[in-house]
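Let me begin by handing over the structure; questions about it come next.
Note that one protein chain is taken out, while the other chains of the complex remain in position.
To keep things simple, chains are lettered A and B as they appear, and every chain counts its residues starting from 1.
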Amino acid sequence: MLPQLFFAYFAVMILGLALVVITRRNMVHAVVWMLLMFVHIGGLYLFLNAEFFAVIQVIVYAGAVLVMFLFVVLLLNLREEQGLPIFIRGVQGRVIIGLILLLTLVSAAGQASKGQGGRFSIDYIQRQTHIKVLGSVLFNDYVYPFLIMGFILFVPMVAVVVLAIRRSNGSS
Amino acid sequence: MVPLNWYLMLSVSLFIVGLIGFLTRRSIIMMFLSVEIMLNAINISLIAMSHYMQDMRGQVLAFFVIACAAAGMAVGLVLLISAYRNKPTVRLEDFDLLKDRAF
Partner (left out) sequence: MEFLYNLMIPIIKVAVVFAVTLLHVAYATYFERKVIGRMQCRIGPTEVGPYGLLQPFADMFKSLFKEDIIPAKADKAVFFIAPVIVLAPTMSSLSVIPFAEGFMIADVNVGMLFILACASLSVYGIILAGWSSNSKYAFFGGMRSAAQVISYEIAMGISLASVFLMAGSVRLDEIVKAQYEYTFSMYAPHLLIGFVVFLIAAFAETNRTPFDLPEAETELVAGYLTEYSGFRYALFFLSEYVAMFIMSSIITLCFLGGWTIPRFITDILPFLSYVPGILWFLSKVYFFMFFYYWIRATIPRYRFDQLMAIGWKILIPLSLLNLLIVAFVKRFVID
């Protein structure tokens, strides 16, 4: 009974906070609610025996990605645009399409059944600790995707420097 | 024990919330935030399936999703900053220079 209750709490909080995020007018408030949502998702990962992801969720999403958002919102000095609508015209139609998609996907998710179990049982992961297991899989079976990932992370670093630096000869 | 289907339903609902946010908000920053919500929804389902099928591949994929999301958001936000320098707005319908106004 207790696991279900915990899951219900996390599910309700995550969905509710996501709805709060997408309806905020003030973007700083949206980012703060989003932060709370990320922490809750991290809590949910703890129930899935993935403690490394629970921490990474907070370090990467909350510590890096959302801070970047907050910086941009503050740097551009975005005022609350009072009076202007926050949603586009024809919002009802898109919401209805979204809800139809939601019904379809939820009914599909309700019927999903899991396939054959692999060799990484919960017991094994708890004995070896999650980080060790994930690291051994990542660096043995997926080492080339990992290297490509490093390259993918390197390209935006160059791109950000190239795009963000103002040209000094007055053309901006 | 919570069944796998509950996690999948949560993931799908969160994805749809993000999708609706992406389709209906005017501000580009809010659209980026909605994309983040969608990526998180994907991650929940990947990690849940990885846990229930006792296979680490889902978690490896989730790891790559997190890294790609960070990289993509960095480029998106810096493009937004350079667009903002040319035209001080973050509302998507204001970027309509290529729209043919003659007709």
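Convention: a residue touches a chain if its C-beta (ideal position, glycine included) is under 8 Å from a C-beta of that chain, and two chains touch if they have at least 3 such contacts.
Computed from a predicted model, the values in this text were never measured in an experiment.
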Displayed chains contacting the withheld chain: A
Residue among A:L5, A:V28, A:I96 or A:V143 that touches the chain left out of view: A:V28
Touch residues of chain A, complete complex, unshown partner: 26, 28-29, 32, 35, 39, 51-52, 54-56, 58-59, 62-64, 67, 70-71, 74, 129-131
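Basically, only the chains that are shown with their structure count from here on.
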Centre-of-Cα separation between chain B and chain A, whole angstrom: 7
Chain B partner contacts - residues on chain A that touch it in the complex: 3-4, 7, 11, 14-15, 18-19, 21-22, 24, 27, 30-31, 34, 37-38, 41, 44-45, 47-50, 53, 56-57, 60-61, 64-65, 68-69, 72-73, 75-76, 78, 81, 84-88, 91, 94-95, 98-99, 101-102, 105-106, 108-112, 114-122, 133-134, 137-138, 141-142, 145, 149, 152-153, 155-157, 159-160, 163-164, 166, 172
Residues of chain B defined as touching chain A within the complex: 1-2, 4-21, 23-27, 29-30, 32-34, 36-37, 40, 43-44, 47-57, 59-60, 62-64, 66-75, 77-82, 84-85, 88, 90-91, 93
